[in-house]
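Single-structure report; data block below.
Of the protein chains in this complex, one is absent; all others appear in place.
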Amino acid sequence: MTDKKLKLPEVGQWPDKLVVPALIAGAVLSTVGFLMAFFYVAPVGGAAVNGAELIGDVMVSQKMLLSQKIFYFHMPVAITSFLALGFGCYYAVRFLMTKNQRFDTCSRICLEIALLFVVLTMITGEMWTRFEWGVWWSWEPRLTTYLILMLIVIAYFVLRSSVDEPERRATFAAVVAIIATIDVPICFMITRLIPSSIHPVVLREGGMSPEMGLCVGLCALGMLLVGFVLYRTRFNQVRLTQRVEALKETVDDER
Amino acid sequence: METALSVDHLTKSFGGRKAVDDVSFALPEGAFLSVFGPNGAGKTTLLRMLATLSRPTEGTITLAGIDVKEEPERVREAIGLISHNPMLYPDLTAEENLLLYAKLYGVSDPQKRVIELLDAVGLKHRRLDRVRTFSRGMTQRVSIARALVNDPSVVLLDEPYSGLDPHAMHIFDELIASVREDRTFVMVSHDLDKGLALASHVLVLARGRVVHFGEKDQMSPDEFADLYRTTVGMGVS
């Protein structure tokens, strides 16, 4: 009964009107941010390395790195992935409250977007780690957290594919999405707060200059808009497929 | 006679598919309803909703005067379910299994009640044996005792015959007859003969919808078989 009054996300609602402007704005902002990163913001010092380290056949301890520019791409992507996970959790809660399949669809798509951006974060982060610290992997809080996040999101999709019954699949997926959203901040906190006397952590420079902040802000806004466009487009596609399936079934029934 | 169970515009859907679609019927106290239908007709979904194991999307179920959606806990006290799954722990004895359920329901004198029930299903002498050592038929008899531990006014049966040999089926029928009294029964089965033998009312479902509902005596078994073939067979072929 309550389902009737419930406002469900559907194809053709107001967010769809924003898709084209958001796409244009997102593309422009990301491009501007990207160009700014190279032509406007001054290069900053790379992270301090523990002692001298061999990077690209050169012994360095501290240097101005062009590879730091990837930061302007890395951080916005990371923010977007986290936001996508947050929305996934929100829709998961809505699903558990209403048991309406629409919210399950929304939650699933949010997690797909989250997975895409988490993988991008990992790739960009990897590049940065390699060039700044000279290692392929470091168990640094942020990296670790993102690795865990990526593993949980992958587990989420494996779980979805291993349950056949739609309602049960949706419920399990929603529960895992919520657990993931609770787990990830705790993971960051714990890996961050536990003193590093046993476990030396590579230091990262603190503080951003105003122009750096501006550049990151532009890129982040652009990336969020791109994320939104991707979500909405994917949602429309999935929803229309579902509606076609439902129509097919009705036709089958009538015959 | 008082109404023991009434189902009103009951619908269960997920996504676009409706497993149970606008089903309504009412049963008087002491009735035995057999639900028939092909696979995927929504029989089990209907039974699971009656058993409070699945929430209806729309519509209401009133069982022993209680709304299932509003107060599932109170409904659970008034129902018993016998399915093809015995719901017994194989490593516990028959007595321990029944005691567990009796305690969960808060039966006033669990020990006495359990012995009575085991006696009623003719397994008092095996009460200290593990359920793992029981034959399928014996397990199913303990399962009847389990379902009656809270003295339910409505008993639900979900394909209770599957896996039973003819002799065990016969014993099962006798036992069910002996515990009938004024309880209301709802049985899901695809065995037409078995279902009709016990029934006072019949309900035929196809693709989640009611095709036929009425007292069994309204038509002869042959007429019923014809009806079943024409209505249900239509969609299947």
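Which chain is which? They are A and B, in the order written, and residues in each are numbered from 1.
The rule is simple: a contact is a pair of C-beta atoms (placed from the backbone, for glycine too) under 8 Å apart; a residue touches a chain by one contact, two chains touch by 3 or more.
The rule we apply is simple: contacts and distances are computed from a predicted model.
Student: Write down which listed name, "Heme ABC transporter permease", "Carrier domain-containing protein", "NADPH-dependent FMN reductase" or "CidA/LrgA family protein", is the UniProt protein name of the chain that is not shown.
Tutor: For the chain missing from the view, the UniProt record says "Heme ABC transporter permease".
Student: For the full complex, which residue in B:A26, B:L100 or B:A225 touches the chain that was left out?
Tutor: Going through B:A26, B:L100 or B:A225 one by one, B:L100 is the residue touching the chain not shown.
Student: Of the residues listed, B:A26, B:A78, B:M169 or B:L192, which one is in contact with the missing chain?
Tutor: Answering carefully, the residue with contact to the hidden chain is B:A78.
Student: For subunit A, which residues touch the unseen chain?
Tutor: Touch with the absent chain occurs at residues 96, 144, 148, 151-152, 154-155, 158-159, 162-164, 168, 171-172, 174-176, 178-180, 182-183, 186-187, 189-191, 193-195, 197-199.
Student: Name, in rising order, the residues on subunit B that touch the hidden chain in the full complex.
Tutor: Residues in contact with the chain left out: 51-55, 64, 73-74, 76-81, 83, 85-92, 96, 100-101, 103-108, 116-117, 119-120, 122, 146, 150-154, 178-179, 181-182.
Keep this in mind: only the chains that are shown with their structure count from here on.
Student: Provide the C-alpha centroid distance between subunit A and subunit B, rounded to the nearest whole angstrom.
Tutor: Averaging C-alpha atoms per chain gives centres 49 Å apart.
Student: What does subunit A use to touch subunit B in their complex?
Tutor: Interface residues on subunit A, with respect to subunit B: 1, 3, 99, 101, 166-167, 170, 242-243, 245-246, 249, 253.
Student: For subunit B, which residues count as touching subunit A in their complex?
Tutor: Contact set of subunit B toward subunit A: 14-17, 55, 57-58, 207.
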